[in-house]
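Note that one protein chain is taken out, while the other chains of the complex remain in position.
Chains: A, B and C, in written order; residue numbering restarts at 1 for each.
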Amino acid sequence: MSKIRLGILGGGADSLIGIVHRVASQMFDSFELVGGVFNPNFKASKKFAKKIDLPLNRIYKDVDELINKEDELPEDKRMQVVSVLTPNFLHFTMAKKLLENGYNVICEKPLTTTYQEAIQLGRLQKENKSVFAVAYTYTGYPMIRQMKQMIADNIIGKIQKVDLQYYQGWINPFIHDYDKRKKVWRLNPEKSGISCCIGDIGTHAFQMLEYVSGLKVNSLLSDLNYLYDENKMDVDGTILVRLNNGSKGVIRTSQIATGEENNLTVAIYGMQGSLKWEQENPNYLYHLNQDRPYQTLKKGNVYNSDIAEDSVKIPAGHPEGIFDAMGNIYKGVAKAINNENAFEGEYPEINDGIRGMLFIEKVINSHKQGNKWVKL
Amino acid sequence: MSKIRLGILGGGADSLIGIVHRVASQMFDSFELVGGVFNPNFKASKKFAKKIDLPLNRIYKDVDELINKEDELPEDKRMQVVSVLTPNFLHFTMAKKLLENGYNVICEKPLTTTYQEAIQLGRLQKENKSVFAVAYTYTGYPMIRQMKQMIADNIIGKIQKVDLQYYQGWINPFIHDYDKRKKVWRLNPEKSGISCCIGDIGTHAFQMLEYVSGLKVNSLLSDLNYLYDENKMDVDGTILVRLNNGSKGVIRTSQIATGEENNLTVAIYGMQGSLKWEQENPNYLYHLNQDRPYQTLKKGNVYNSDIAEDSVKIPAGHPEGIFDAMGNIYKGVAKAINNENAFEGEYPEINDGIRGMLFIEKVINSHKQGNKWVKL
Amino acid sequence: MSKIRLGILGGGADSLIGIVHRVASQMFDSFELVGGVFNPNFKASKKFAKKIDLPLNRIYKDVDELINKEDELPEDKRMQVVSVLTPNFLHFTMAKKLLENGYNVICEKPLTTTYQEAIQLGRLQKENKSVFAVAYTYTGYPMIRQMKQMIADNIIGKIQKVDLQYYQGWINPFIHDYDKRKKVWRLNPEKSGISCCIGDIGTHAFQMLEYVSGLKVNSLLSDLNYLYDENKMDVDGTILVRLNNGSKGVIRTSQIATGEENNLTVAIYGMQGSLKWEQENPNYLYHLNQDRPYQTLKKGNVYNSDIAEDSVKIPAGHPEGIFDAMGNIYKGVAKAINNENAFEGEYPEINDGIRGMLFIEKVINSHKQGNKWVKL
Partner (left out) sequence: MSKIRLGILGGGADSLIGIVHRVASQMFDSFELVGGVFNPNFKASKKFAKKIDLPLNRIYKDVDELINKEDELPEDKRMQVVSVLTPNFLHFTMAKKLLENGYNVICEKPLTTTYQEAIQLGRLQKENKSVFAVAYTYTGYPMIRQMKQMIADNIIGKIQKVDLQYYQGWINPFIHDYDKRKKVWRLNPEKSGISCCIGDIGTHAFQMLEYVSGLKVNSLLSDLNYLYDENKMDVDGTILVRLNNGSKGVIRTSQIATGEENNLTVAIYGMQGSLKWEQENPNYLYHLNQDRPYQTLKKGNVYNSDIAEDSVKIPAGHPEGIFDAMGNIYKGVAKAINNENAFEGEYPEINDGIRGMLFIEKVINSHKQGNKWVKL
């Protein structure tokens, strides 16, 4: 089977997200990286292409040149999908041009810098029916997919409470010192938009909640923490939520939880049982029961659902990690491009990205109003 | 050394809390149970005394008789402290009479059914200087005391975020069925006061927060969950808090977290490090650090503080549990009666009980107002 | 119900094991400590009795006086059971005299210092049918009893492999220094018998193996470690075993596993499933299955067997520890004295102690022969 021709925008040099996408795209022998724009500086872009031993003929100056030149290629040579790994404020422009020219897109999150932009992209995608994935990587973990499936299969019954946590501590060494703080781009509204903590990690928790539960957040009340008056960007926040099935919950996020690394946890409590999962130990899923011992499901076992097992490359007892999760999202995109998708939720779609932007705006809004309920 | 003469009100028959107090009182050879009123039914009370092989001569009809008859005894025979283990709505009357007659008191929580009653008890205790402990058992765990000491010693620096959870699932099998629900006394406002979940377990989390951090909650905003309109008692709630050092936090409580048993967790995040603890694995304390491996402290080791080590009866590697925690509280009370207390916080004091009642009222208040901030 | 009259030999002053036995005896309101010999020094013994506020009239000079004087008391005042907590080398003499005079006995482990002595005690006990418990405390944990019951109920099928570990590190700071080493009584053959590590902790693992599995060790091959030529006592050892159902296994013990506290683990692998348990987290039992998620059983739940639930004092989610485990053994002894035992294995019997002594001798024997198989 011909590999899907992949281009990449951004992700050059020492980009962490760059290596994740490149590795993920190779995992199932489904994609071939053919070119792109790794850096706004053309020279740096070519240097990087050399470093990864990619021919220079399809390394372009910018996205416009990419589109023009690829357009001249015969259809069976042209890039089929482009991954947008640029800084956040460029996502919109890049994705818009790609959509307008008929490309499939994999876009890093957050999708855009405003909800309005996100809606525009959504409209475009609806029109031309491109495959459009937003890189909410954690939904690629097999046991998250197992959780989603078990909830869909009603194994824990009606959901009556949800609790999601995303705690990190990385901003702590910078936030207390005015000079250090100024150097953190995520704390600079011009580069990072209206939110730091909610925009960066709160959206992950929000998307995860809607992804695994199949429910929607109807309204929320948030309390953010900026720590210092002259700091204009949230570094911590707690968000009360109400879901469309009438139940309540809480999303907790922090970048000042000193010593925490990337502690995303998901707990969904149903009338018949509950499911819990931790990102730092992603190969385990805990199924709590009323009056029965709790069960620990592990990836790679026959008792898991088809989508969970399809997301695993190697038998039980061999840990898979974040690269493998992203690999599963690329796999989902490949299936979609080849019209092969078999399961729901094989990759996070553009609507997840749009909802994420809405969430950010509403959270900031609720806080600024003095912690009032706002509708989504 | 003469044992302290202990009386007990309530706790007869199959009372779970009764056995905890009896065992705890024996743990350090410091107390002798001499009599009491185990049951409002005098016959049942005597039957229970026989069952535990206690002489019947100091088994009384009621608290009034107890006070009258004990008063006739010479001072060196008279009960020195009385544990109040009756249903909640009787705590106030019992404790009031005991205080008015000069007894030291160990009272189960919640201290009373209203904040006003609690204040009255506080005033009485202040006047006569009785030793008065409120049975917030979890503060008796060695590693909670270690946590308190490390925070007091500034090891994690200024606290910048707190997160406490108290999740149970026991009410789930009852709450969804009107008839079953009616039979649960905790869901009956006449027996249980204005709150179920917050009153029963929320107060534990609140007291724990103030105990370990040394801080006070200044204001709060709560969102409670009643699940059904005709149910008048909260079974779940999330409470945003602001502390007197300017930091923020959250207290999360639930009795509908299906499959959770008694999952109280405490996380205190400071500028220099963080401390985390779980009630179901109480012999471990997790110390997170910026840029250093996280440490796991275990009870019974030389690196622990004096109060933590004084709360341990046997060397490292031998688990101690909830009975041992209560034993440490009784030990603290014995020391206080014998004027021997060496450490701060060796038993939870009446003020903890008063604050607890205030907390319950304010949480209900905030929720009823439509999730508004209220001051404590 | 009248409490059982308990005497204690040893366990005075700061004895750790003393406090364990005293607390354990109180846990179910079943025993009353009436006297004993807490110390070979009569003055120290009386001083200790005063400290724990015990009347001095039944504090005796030595075991002989105890037996003589108690004998003069009417039967309904006389001690019914005596706990022997003296140094190991005195167990035999004490227990022998007690048995010869008709007392029930609770004896610390190891039962004696030689197998021959143990056999003598066994013969005496058989003749006079005294209740005789050996304090293998860990068998008092509810989840160990659950494990035993599940194996007896054939839930994991035929046992095909066993693996027990008992790792400590406490001897590490002493063993490498000749002078420090000389001061450790466990490393002194005159005080400690023929073995240090195997005698002290290896026997626990061995007894646990036979207790939970219901099987017997038929033969063994051991490899011990003395670290230094001039050190005559083992501080570490691995023992291959063959069981009477034809299966094989291993017992691993160490006192030089630096940093380990009291890490006793039990793993029993059957044809239909497996069970694992760790002493430092005693309230959990792990049930592994072929092709099903593994289950975690926790104490205090309805799914546990009757004996496990009878060994629990308080509901699920409230940890119980080593004192509670010993309390369960005392409860078993009380039931036996009152002819009430309902379950198998409610306390470790004299035969467990005898087998333990045999085990020690055979392990040393196998090692001394150059790691040869020896029969038990």
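The definition used in the following text is that a residue touches a chain if its C-beta (ideal position, glycine included) is under 8 Å from a C-beta of that chain, and two chains touch if they have at least 3 such contacts.
Since this is a predicted model, take the numbers as computed values, not measurements.
When the whole complex is considered, the residue among C:160, C:244, C:281 or C:296 that touches the unshown chain is C:160. The omitted chain makes contact with just one of the residues A:128, A:154 or A:281: A:281. Of the listed positions B:174, B:294, B:343 or B:373, the one in contact with the omitted chain in the full complex is B:294. Touching the omitted chain from subunit C are residues 156, 160-161, 163, 169, 172-173, 176, 221, 223, 225, 227, 236, 238, 240, 248, 250, 252, 254, 256-260, 267, 269-274, 288-290, 294, 371, 373. Listed here are the subunit A residues that touch the chain not shown: 1-3, 16, 19-20, 22-23, 26-27, 29, 32, 50-53, 168, 260-263, 279-283, 298, 300, 313-324, 327. Residues 287, 291-298, 301-303 are the ones on subunit B that touch the missing chain.
Throughout what follows, only the chains that are shown with their structure count from here on.
Touching subunit A and subunit C together: B. Note: the chain lying farthest from subunit C is A, by mean C-alpha position.
Subunit A and subunit C have CA centres that are 55 Å apart. Centres computed as Cα averages put subunit A at a distance of 43 Å from subunit B. Subunit B and subunit C have Cα centroids lying 34 Å from one another. Residue positions 260 of subunit B are each in touch with at least two other chains.
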